[in-house]
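With one protein chain withheld, the remaining protein chains of the complex are depicted in position.
Here the chain labels run A and B in written order, and each chain numbers its own residues starting at 1.
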Amino acid sequence: MPLTRITLNDQTSEARIAQISDILHRTLVETFDVPAHDRFQIVEKLPAAQRIYDPHYLSGRRSDDFILFTLLAGKPRSAAQKSAFYRTLTQRLAAQLAVRPDDVMVVIQFNTAGDWSFSKGEIFVGETL
Amino acid sequence: MPLTRITLNDQTSEARIAQISDILHRTLVETFDVPAHDRFQIVEKLPAAQRIYDPHYLSGRRSDDFILFTLLAGKPRSAAQKSAFYRTLTQRLAAQLAVRPDDVMVVIQFNTAGDWSFSKGEIFVGETL
Partner (left out) sequence: MPLTRITLNDQTSEARIAQISDILHRTLVETFDVPAHDRFQIVEKLPAAQRIYDPHYLSGRRSDDFILFTLLAGKPRSAAQKSAFYRTLTQRLAAQLAVRPDDVMVVIQFNTAGDWSFSKGEIFVGETL
């Protein structure tokens, strides 16, 4: 945990997806209290007709390169942690990959430690969350 | 917010997807206290083998044109708002697109305002929810 779904343009290259994935993971580790090896991401590539969003709602202008990050995390985070994660992720995507900050949207959900089984049918007990 | 995932038959045309999207969005604005430009939808097209559902559980009969709407919303809604949304969405899909009411399923989840960053790495503060 967390588990992140990254939804983006189906023209995005594998190399760029790997870069986005790396930036996301490093930012989670550094700002969101995520263990270094706790990395789980699903990448969903969709054509424009299947990614429907208002270009201007709380954004300067969303382009066809809009990226949506949807996270599920297993323990609470503070507003300060959320803010730092949003800000740092967006800044790094801009600085390192020229992703426009207007094109980055993030949504988080939370459940609890016992809602996760990482492998072998074992319930997660949470001490290393 | 909300963010809606629409999962449907991969034979659905782009024109029909656009119509379903419009009906969903108008219904959210009119029954679910959603701002007019707050529109975020992901459309997932899948073949029958990847959409597995009981044909009769709490439905007259689900066909291959079954549509599943999964929403994530950032503030609570009342049972009355949920009922109005379900009923109006299903009625409009039937009246305008001949979608069978037995083929419409809706599931909602909720998180909080601070769980959303719409763009620029800014945390959503919620006053215009």
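The working rule: a residue touches a chain if its C-beta (ideal position, glycine included) is under 8 Å from a C-beta of that chain, and two chains touch if they have at least 3 such contacts.
All values derive from a computational prediction rather than experimental measurement.
Asker: Please identify which residue in B:1, B:42 or B:68 touches the non-displayed chain.
Answerer: Going through B:1, B:42 or B:68 one by one, B:68 is the residue touching the chain not shown.
Asker: Determine which one of B:15, B:79 or B:98 touches the chain that has been left out.
Answerer: Answer from the full complex: B:79 touches the omitted chain.
Asker: Determine and list the chain A residues touching the chain excluded from the picture.
Answerer: 1, 3, 14, 17-18, 21, 35, 37-45, 72, 109, 111, 114-124
Asker: Considering the entire assembly, which residues of chain B contact the chain that has been omitted?
Answerer: Here the touching residues of chain B are 7, 44, 46, 49-54, 56-60, 62, 68, 70, 79, 82-83, 86-91, 101-110.
Convention: only the chains that are shown with their structure count from here on.
Asker: Between chain A and chain B, what is the gap in Å from one C-alpha centre to the other?
Answerer: Between these chains, centre-to-centre, one finds 22 Å.
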